[in-house]
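Everything on this sheet refers to the single structure shown next.
Just one protein chain is left out here, and the rest sit where they should.
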Amino acid sequence: MTTSIPAVLTVRVLLFARYAELLGCERLDLRVPAARGAGRVTAADVVAALRARPGGERLPARPLLAVNLRQQPLETVLAEGDEVALLPPLAGG
Amino acid sequence: MTTSIPAVLTVRVLLFARYAELLGCERLDLRVPAARGAGRVTAADVVAALRARPGGERLPARPLLAVNLRQQPLETVLAEGDEVALLPPLAGG
Amino acid sequence: MPHLTDAPIDATALATLLAAVAAPDRGGIATFLGLVRDHHAGRVVLRLEYSAYAPMAEVVCAEIVAEAEGRWPAAVALAHRLGPLAIGETAVAVVAAAAHREAAFAACRWVIEEVKRRVPIWKREFYADGTVAWVDPTAAAGVSP
Partner (left out) sequence: MPHLTDAPIDATALATLLAAVAAPDRGGIATFLGLVRDHHAGRVVLRLEYSAYAPMAEVVCAEIVAEAEGRWPAAVALAHRLGPLAIGETAVAVVAAAAHREAAFAACRWVIEEVKRRVPIWKREFYADGTVAWVDPTAAAGVSP
């Protein structure tokens, strides 16, 4: 049985630069439950799940992030299979 | 017999671009008298002398000019042997 | 042509970027080259390494170029180096050609600011004292702790 907005999703997470060092990982598939009381999984839930992992406590609570190659706010509602990238402070140029 | 500020000087005149075309000449030594009533020869006197030559009537009365490689006002007092260049509107760059 | 490159942005690469924007009706080309400096935040830098979220960085670079070409009557080329770089090497090149210099300068200047602001690229600096740090333009110290 499925609903159009499942309360648990699996997303592809990408970590870069300092964040990859903190977590000791550059990419992982993460099963993310919605926050307590919410019917939808947001990018903030991915950040919360990562912050609960070893090393993740040093991730900022509100990092820059991208969903499917585009910068998005933390409140973005995710869909199954989305690619969520946590972006440390940009330093190109 | 000489005075410290002779009323007649010989200067080297350089003409460029359109001004050289108007006068049919790129360089000439010009004997220039001071303007009536003036004791000194100025760059304006050089312009006046050039404007009295064939083709010179189309020179502007107040062209840009340089004395000894430096832009100077028309009122600049000249010395024997000075190099006076009449500069058409600049178009470099 | 991709905007990210592992190859040096040298005189030949610059000539290619210039040729990509030059046209008979464009009288001015403004260029910015960002080079690796030998010091940062008071520390002596020996070399550095750029990494990127490459698929997104390509998309964002293309967006920046398209936006610049929409804001100004200009043609823009952009290249950013990735991987290890030595002091003095070119990290980024922006080239903007327009009929007149005002648009060329404005587009060039805007693009380099947007590249710094929006493109997911990171820089790791290796210092003379043996330490290494991630550059963080948002941190007071200029690097991440």
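Annotations
By letter and in written order, the chains are A, B and C; residue numbering begins at 1 in each of them.
Definition applied: contacts are C-beta pairs under 8 Å (C-beta built on N, C-alpha and C of every residue); 3 or more make two chains touch, one makes a residue touch a chain.
Everything numeric in this text was worked out from a predicted model, so none of it was measured.
By the touch rule given at the top, the unshown chain touches B, C in the complete complex. Summary of contacts with the chain left out: across C:A20, C:A41, C:A54 or C:I87, the touching residue is C:I87. If you put the hidden chain back, the residue from C:L4, C:A75, C:A104 or C:V119 that touches it is C:A104. Contact between chain C and the unshown chain involves residues 11-12, 14-15, 18, 22, 24-39, 87-88, 99, 101, 104-105, 108-109, 112. Touching residues on chain B toward the chain that is not drawn are 14, 16-18, 66, 69-71, 85, 87-93.
By our rule, only the chains that are shown with their structure count from here on.
One simple way to say how far apart two chains are is to compare their mean CA positions; for chain A and chain B this gives 77 Å.
Between the CA-based centres of chain A and chain C the separation comes to 28 Å, rounded to the whole angstrom. Per-chain Cα centroids separate chain B from chain C by 52 Å.
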